[in-house]
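Here the complex is missing a single protein chain, while all its other protein chains stay put.
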Amino acid sequence: MNAPVRTELPAAVVRFAGDSGDGMQLAGNRFTLNAAYAGNDLATFPDFPAEIRAPAGSLAGVSAFQIQLGDHRVYTAGDAADVLVAMNPAALSTNLGNLKSRGVLIVDSGAFSAKALKQAGYETSPLDDDRLADYRVVPVDMTALVLEATKPYGLKRREALRARNFFALGMALWMFDRDPGDSITWIDGKFQGDEAVLQSNTAALKAGWHFGETAELADIRRQVNPARLDPGLYRNITGNEALSLGLMAAAELAGLELFMAGYPITPASDLLHFLAREKQLGVKTFQAEDEIAAVCAAIGAAYGGALGVTATSGPGLALKSEALGLAVALELPLVVVDVQRAGPSTGMPTKTEQSDLNQAMYGRSGEAPLPVIAASSPADCFSAAIEAARVAIEHMTPVILLSDASLANGAEPWLIPDLSSLEPIRPPLAGPPEDDGAFRPFQRDERGVRPWAIPGTAGLQHRIGGLEKENVTGHISYDGVNHELMSTLRREKVEGVGAALAAPELDGDEQGDVLLVSWGGTRGAVRDAVAAARARGVAVSHLHVRWMNPLPATIGNTARGFRRVIVPELNDGQLTRRLRAEYLIDARTLSLMQGRPFTRAELDQAIVEAAES
Amino acid sequence: MNAPVRTELPAAVVRFAGDSGDGMQLAGNRFTLNAAYAGNDLATFPDFPAEIRAPAGSLAGVSAFQIQLGDHRVYTAGDAADVLVAMNPAALSTNLGNLKSRGVLIVDSGAFSAKALKQAGYETSPLDDDRLADYRVVPVDMTALVLEATKPYGLKRREALRARNFFALGMALWMFDRDPGDSITWIDGKFQGDEAVLQSNTAALKAGWHFGETAELADIRRQVNPARLDPGLYRNITGNEALSLGLMAAAELAGLELFMAGYPITPASDLLHFLAREKQLGVKTFQAEDEIAAVCAAIGAAYGGALGVTATSGPGLALKSEALGLAVALELPLVVVDVQRAGPSTGMPTKTEQSDLNQAMYGRSGEAPLPVIAASSPADCFSAAIEAARVAIEHMTPVILLSDASLANGAEPWLIPDLSSLEPIRPPLAGPPEDDGAFRPFQRDERGVRPWAIPGTAGLQHRIGGLEKENVTGHISYDGVNHELMSTLRREKVEGVGAALAAPELDGDEQGDVLLVSWGGTRGAVRDAVAAARARGVAVSHLHVRWMNPLPATIGNTARGFRRVIVPELNDGQLTRRLRAEYLIDARTLSLMQGRPFTRAELDQAIVEAAES
Amino acid sequence: MTNLAKETSQVDKPLSRKDYQTDLEVRWCPGCGDYAILAQFQKLLAAIGARKAEHVVVSGIGCSSRFPYYIDTYGLHGIHGRAPAVATGLKAVNPDLTVWVVTGDGDGLSIGGNQLLHALRRNVDIKILLFNNEVYGLTKGQHSPTSPEGQRSRSNPDGNTDRPVDPVSLALAAGATLVARAVDTDAAHLQGVLRAAADHRGAAFVEILQNCPIFNDTPFEAMKFEDRRLYLEDGAPMLFGDQALSLDRDTLTLRAASTAETAEPLVHDRRSKALARVLAEAADPSLPTPLGVLYAEDRPVHHELMRAQVQPRESGGLGRLQDRLASGPTWRVS
Partner (left out) sequence: MTNLAKETSQVDKPLSRKDYQTDLEVRWCPGCGDYAILAQFQKLLAAIGARKAEHVVVSGIGCSSRFPYYIDTYGLHGIHGRAPAVATGLKAVNPDLTVWVVTGDGDGLSIGGNQLLHALRRNVDIKILLFNNEVYGLTKGQHSPTSPEGQRSRSNPDGNTDRPVDPVSLALAAGATLVARAVDTDAAHLQGVLRAAADHRGAAFVEILQNCPIFNDTPFEAMKFEDRRLYLEDGAPMLFGDQALSLDRDTLTLRAASTAETAEPLVHDRRSKALARVLAEAADPSLPTPLGVLYAEDRPVHHELMRAQVQPRESGGLGRLQDRLASGPTWRVS
């Protein structure tokens, strides 16, 4: 290694952007693992095109991958990039806005043909004038260099050029002084059997790595030191992967079969895809004909004694509304996952939003309360899934688990937990019938929980349904007083879930000018912003709400310790309104509905304004 | 007429109860019209059995009809009855709880056979001991008397006994000194062609009327004087009838065709039934295969230039959630009627509740705001339907109109309005395309309303859908900033509806101890209770909320004039929570979830407690 | 009587329908055809010596869908139209159960058409009994997807404009592996058809023509005449009254003529889907209504196909799952 003239950074944001066919996700993922192996903490986010498969080179076809790596805990994939790799003019045009002023801009100058420029809406090449003066531009004719490096392997031009992403990866690894060995080994495994491609990719990777060296680009090198992380075995994980594994873990902890019924919908489809690959671990998946059938099949499975799960996004949750009412009435355990996307209606299916909280809370006829939990990071989806299932099973209730498009596709390192250290989940299985021979399906325990009697069990046969039931016996009842009682018992049972849950921890002082309340995926960005503001001397604290229902009783008191309560939400104020209603506190929304997470700048500004107001 | 030894009452509650086959609804309705003709104000409520058709004489098969008539404005069908007519033991058993202490109890003692008693759960006849000592019991062997009176007409026993309801009606008319002539004329018309039945019914009616006279029952006679009512032509009307006529009137006021798509569901089915009978006035009805198809057909009709309407109850509204999101995104006019019933799930389908407010507000994915209006009395359903349609059409938005089982089946006199005096509804039809030849479907006017371009109109062809649209042009847009703009514009448009609406009037002083906030069908009972409490010197006022969204801006200030704000709701506090969130006022719920409206006693007590607390 | 003692005593004394009754008062209108079906169903359970705990009746919403409350097995009265989906999930996770679905012409063919269709095509091992009274009973008399054109109902007093669907044809097109029809008033035959459904492995679809004396009295009245019913017997010629059914093999349509005149009466073959389709679509009003098992086929059932792909869950499977968590690239921080 050469003498370090490298700029040391506490954290760096790197963004790879190219055409959908350019393999940017792969380059990003390899770079990510390398950073992880090197001890950085990190978070990543893929930025896929919304279109089906847009024409090559078009603006709509640009695919990007962003990673933030740090020498400390990193909670978001970062805002503006320190380094942007742009493989063609379209990628440059759509991603330049994501590059910091003075940031490093690596472009494949060989891809800036007249045609490609035109497709990207450039009349003349921005590389030829001072439009990019604000950046440290590094034009590299990757096209030519890759063709050169891969010449020995006899690939056609088009095929050879497929290795350009490895060239870019090589350069990026070099910039951060990372060992390309892992990636070479990976290539060896991945392309085994296709020697020409294997060799080309390796050659391109090495060419990229060496390019920085020979081209005297030492000034663009960056160094991010290892972070202090809890010891253990780690892997990188997306939210949807973690959620799937969490559901599997919950089923095992409960000793139940996992039955997952889904109907494909972006960005929840991967939950079905992932679980469908886990059949060797006993997972049953069912692609239903629609969302209604999916939730009903999950209810049937729950009635049948399994952990019934269904997963969807907003429009699908809407379709499940009626059946969720049934699940509430039946008091059966059920986990309903909503990976939120920008609505209303079809909206922007690939973009993130937190706008289904209201629907999760209230999207059913009648008084139909149920617990709602929101995952706060990709890896947290694992724990949130277990918690959701735990409450569902132990309290005999449907639970809605909220994730979102950012969490689902974003990734971060995950300390793989020791499953045997997790608390088992205890299904409240019905005992034998009472002395009079009768089984009473709505005989509640002290927590208001009814027994779960699995069909097939002799002596416990019973009939239940969506009509109001007499408490204790479960017989149909049109008695008004009983209905009020049952409505109250259903509410109290859900409220009672709160008793078993840890109160949210306040991050910061108990008194101050500003309290930021985060929920779901806003947690990471808010934590960073609050920490930074506190470091700047602002009297700001942070409270994260994990269980959206029941809300922790403590929030009101906590909030009253602050002059201002700000709730950053990717919606129009849905949690804010609940906080105001529950605690009569003058909470205000910092609303963002642009299909993306908050940036630091936005949060910083909100904190400053609140503190000064 | 004999010398009046009659007790004069400002208002009286009369309840007819019998087996489903006994014709109690008919007797009640005839009595009602007679009271109306005599100048009383009144309100009625039928109390149908929930069961399909329970066995004759069973408890489940009892059908009742209640009327409150008064010498002043009457807003509810009353709580406990002054007079109960019970045609058999089952009717007595299920309805006795509804009779005031010292109330008049007329029973058909001829129907108290051993078998009938047993069916009603009586071991011995309550007529034979002092179990009914608290009432003025008038046992009448109607069975024998009717058989006697109808003997000349040669009907079989069973058929002859069908006239018992007319005997009961006759007695009731005599009690209140009402002219039986109208009912005799009505019988003449109704049973024309079936002379024996016609004559028997007439004879039974007369027999009942004369019975009181001859049996020296003068002490049970009651007198309710005419009320002062606004002059004009009146009819009696149920909520579902009024709502149907209101929709028809709205369509006419807008110059549009009325297209109503429904799927049967209690208690909304009658809206479809009623409108299906209005084809001669150009109404198109469509019984869809399910609720989803119904709302989608209504959206299609709205897109096609009609007044699209769909009507349902809670579980059906749940199924319409997804399509309502589409209607919000399309910004098309649509009226969605929800006749609420007790939930969750199938719940108690024939019983009333106000528990779909949350669902109406929030039961959609994403931020999908829409206006919500709640009708407050059977006759008010007419105006509420017009208002809902007016806002839907003039603001190009779906509107949810909330009614409930009580309003739907309850009835009251209605001053038939002069349609030509009503403000026309002005659809914002698109003008010709702009100079550049383009038509811009999301080019909003100053109220944020987009133009309505009806397919078939040359030059205005355009494509819209549920994907986010660029403001102005309506083209698909994945641009985050545009999405936020559109989300905001959609919200502001709905909020803007409020500008055109009258602020709710405060009934009572602007300052005081207690403010009762009513919504929907609680209005009448709250108005009565507040008036009475004020008369007793309590400093209580009443505010009725008609538009549940947008909420009138004035409520917060109004509420701050009172020490206590109480919101009586047939749910678990749904409006209360909105008021708290919007205005940060410590509103408290008076919750009732027993499938019935509030009684005066319940409201009285709540007012007293609040005033004293 | 939900009662263990009873369950065990079953082995000893002969079972009767009483053993499968619940304490709940049966509440259909007097004269409703549902009573007869219920009686036959309870008798069937007795006849097959059903263990109560191993049968589940899943229903939707409607008069017909009140069925589960009256049978002392497990029962789930769900939401309108979705019973086949509920049953699919139930059977998938608890395959030893015998799962019955009870639905109506509105529940199963109107709102629940999609769920019915897909359960049939997947050959979910459930027995679907569709009570067809050609009307919505519970909501008090609107037309249903099987109501004849022109039928006056509360939802269209001027007469239904929608062409009815034939449940049996639809079930055949959807891929049901047993398709049968019975009528409430013929108890013995109904018992036989229910038995065929009980014995079938796969998606059995049974249409039961049912009278609703309140809202649609006697739609099947004509069927009381013997020559309006064609009782299908596998391998037997198709005879009814003194007539026989034959097939015009040019137009592929059915023809009825006196037995004497019919040279070649059709012989029923319940394995022939083509024949079943022709029988099902016998639109000609002069032809009798085919009753019995129109079609039966053996093909793999849904939960078995699923089970064949899924490895059974290990009890104490934490170890395998622990390994799974760490599959793929990992690194250790110390």
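Note that the chains are named A, B and C in the order they appear, and that numbering of residues resets to 1 at the start of each chain.
Criterion: contacts are C-beta pairs under 8 Å (C-beta built on N, C-alpha and C of every residue); 3 or more make two chains touch, one makes a residue touch a chain.
All values reported here derive from a predicted model rather than from experimental measurement.
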Just name the one of C:71, C:99, C:129 or C:174 that touches the chain not displayed here.
C:174
Looking at the full complex, which residue from B:457, B:488 or B:599 touches the chain that isn't shown here?
B:457
Just one of A:279, A:447, A:563 or A:588 touches the chain that is missing; which is it?
A:279
Among C:121, C:228 or C:324, contact with the omitted chain is made only by C:121
Sole residue of B:114, B:144, B:281 or B:601 that reaches the chain not shown, by the stated touch rule
B:281
Can you list where chain C touches the absent chain?
110-114, 117-118, 121-123, 145, 156, 158-159, 161-166, 169-170, 172-175, 249, 251-253, 272-275, 277-278, 281, 299, 302, 305-306, 309
Residue ranges of chain A at the interface with the undisplayed chain
51-56, 60, 262-266, 269, 272-273, 276-277, 279, 285, 287, 289-291, 315, 345-346
Determine and list the chain B residues touching the chain excluded from the picture.
33, 36-37, 39, 229-236, 245, 248-249, 251-252, 255, 257, 259, 261, 278-284, 286, 288-290, 292-294, 296-306, 308, 322-323, 325-326, 330, 415-420, 432-433, 437-439, 454-467, 475-476
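Simple rule for what comes next: only the chains that are shown with their structure count from here on.
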Could you give the separation in Å between the centres of chain B and chain C, each centre being the mean of its C-alpha atoms?
39
Taking the mean of the CA coordinates per chain, how far is chain A from chain B in Å?
47
Give the residues of chain B that touch two or more other chains, as numbers and ranges in rising order.
315, 345-346
Please list all residues of chain C that touch 2 or more other chains.
61, 79
